[in-house]
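A single protein chain has been removed from this complex, and every other one stays in its place.
Our next item is subunit A:
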């Protein structure tokens, strides 16, 4: 190892994927029956990959820690999924989607991967509609679209605010069909605790049955990790409670390089933190920014009066409000990309203009949209001389059509009616662009170990544009991995079933058992959450929305100390021989305590600002991110060498042959 071979095909960009598919080795359908594949994770990436691999004829085993594959975290995605269909005729194309994605990612993603993503994006929609995914439709019966942050065309397909749910149910249904046919065996409430290598190749996993507590061995010819992102490292995030890095981290420890760990997306429109007891943050989909306008009071004293409850936002007139995104970025306004919108919100709140008790919130206001839609409705329904209240009612109905479930979600949490008073929002950790390093075939640096969806580092660069994670998960699962994996498996048609009674499996199982025992033997008094919250605080304060060398160095030290304390003092009640949620959490937090340190190390190494990584030392006089293409146009890929502090940096230089690297501006 040591050299990173991205295996990008040669030739013109637009032909690469077709050429690659034509040239890679295939497995004869009759031989696929003799090949087993393990897919860990049943979200959009894993679910779609498992269904397609089974459809192609491989024997597939799937794993997830939830009680049903349908509950994977992809279910929570709200806004939509991109595809370059140009159904709206607004000038969209594969090239434009490719270009927006590369630019949105601050030129830190691999050109050929992103082009392929844009290319297969159109198939995703066709596939999902054929499966019965109920996307939003226009009155003429055709598919509807909306736009998302960072782009100027409407290419986002959606199903109200529940796009992830509908897409996941589609992939889950496709899985169910294969389960019924006997081609997929689904293991639910099972957690992968280690990866097993035989002769340097990924040949299986060790999993724990979370109900019986039993440690199991599962072998296969290849292992696909589609285990999602690691944003729960921050404790407070928009992720589901169980999201973790365990599988990816175990693979990393066995030789898979971990790429760009510090590239984390902070999403601008989340419900703000309300108190210390809070366990998670809730996203308000970015699609709301199509109709909502973001503002804070212009005057400090108004902001203060609002915080003290003496003034209501609705009492401030237009001229007393600072629509700071529209002011700073006239071309994109409220639709600037997430990193830009998040930093701008932080900047206003840091300057004292925050609008909730803690001073960490800005307004997302729908009143203008409500009135606009209301007027339109009144006109088109032939109503004359209507008063403002009626217009407002009509407008609220339209807004409810579009975002009803999000408004309901908000009201349940905050206890305020967002139709009547502007929503309060603040940035929160939402997505991790980093992950396992993969080549063009989605293979990690361990032969036979693949990574798909949010678990790989692939296509988003330093910042992810909205509606592109679902696209990437499904592209990987339905259209990329099932073909590229054949290239590797074609050597395995005569291998036969992989035995589980080998020395390698013995050793991996022993490792896992030792670790569980060690976790259970902690003699202290602190719960797992105690450590998780502490880690989260360090991460948010020192590796969060903005970073500097001094604090990153402190974070590295503090995390290492916290890790030591954890292993000496964590207290896990109960036994490992049965269901034990504290033990499950402990295993996940133990990994976060290692990843966190590598995260900070990666952020410290990258002396530039780009995308989700904002280093205070590197900014323009106007406070915009200052990228350094000369020295940092690379993927950082870390090799495990023992302690996270010893990790070795490898660089994959990013070459842009088809795009001119420019300063990213949304002005």
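Keep this in mind: a contact is a pair of C-beta atoms (placed from the backbone, for glycine too) under 8 Å apart; a residue touches a chain by one contact, two chains touch by 3 or more; residues count from 1.
The rule is simple: contacts and distances are computed from a predicted model.
*Asks:* Among "Putative sugar ABC transporter permease protein", "Succinate dehydrogenase (Quinone)", "Iron-sulfur cluster-binding protein" or "Aspartyl/glutamyl-tRNA(Asn/Gln) amidotransferase subunit C", go ahead and choose the protein name stored in UniProt for the chain not displayed.
*Replies:* This omitted chain is identified in its UniProt record as "Succinate dehydrogenase (Quinone)".
*Asks:* May I ask which residue of A:376, A:529 or A:554 touches the chain that does not appear here?
*Replies:* Residue touching the chain left out of view: A:529.
*Asks:* From the list A:143, A:371, A:398 or A:659, which touches the chain that is not on show?
*Replies:* A:143
*Asks:* Among A:59, A:127 or A:227, which residue is in contact with the omitted chain in the full complex?
*Replies:* Checking the options A:59, A:127 or A:227, the one contacting the hidden chain is A:127.
*Asks:* Considering the whole complex, which of A:118, A:169 or A:288 touches the chain not shown?
*Replies:* Touches the omitted chain: A:169.
*Asks:* Going by the touch rule given at the top, which residues of subunit A touch the chain that is not shown?
*Replies:* Answer for subunit A: residues 48, 51-52, 55-56, 66-71, 73, 75-76, 85, 87, 123, 125-132, 134-143, 159-160, 162, 165-166, 169, 172-174, 176-177, 179-180, 186, 188, 211, 240-242, 274-275, 277-280, 282-283, 408-409, 412-413, 415, 478, 482, 525, 527, 529, 571, 573-574, 578-579, 581-582 touch the chain left out.
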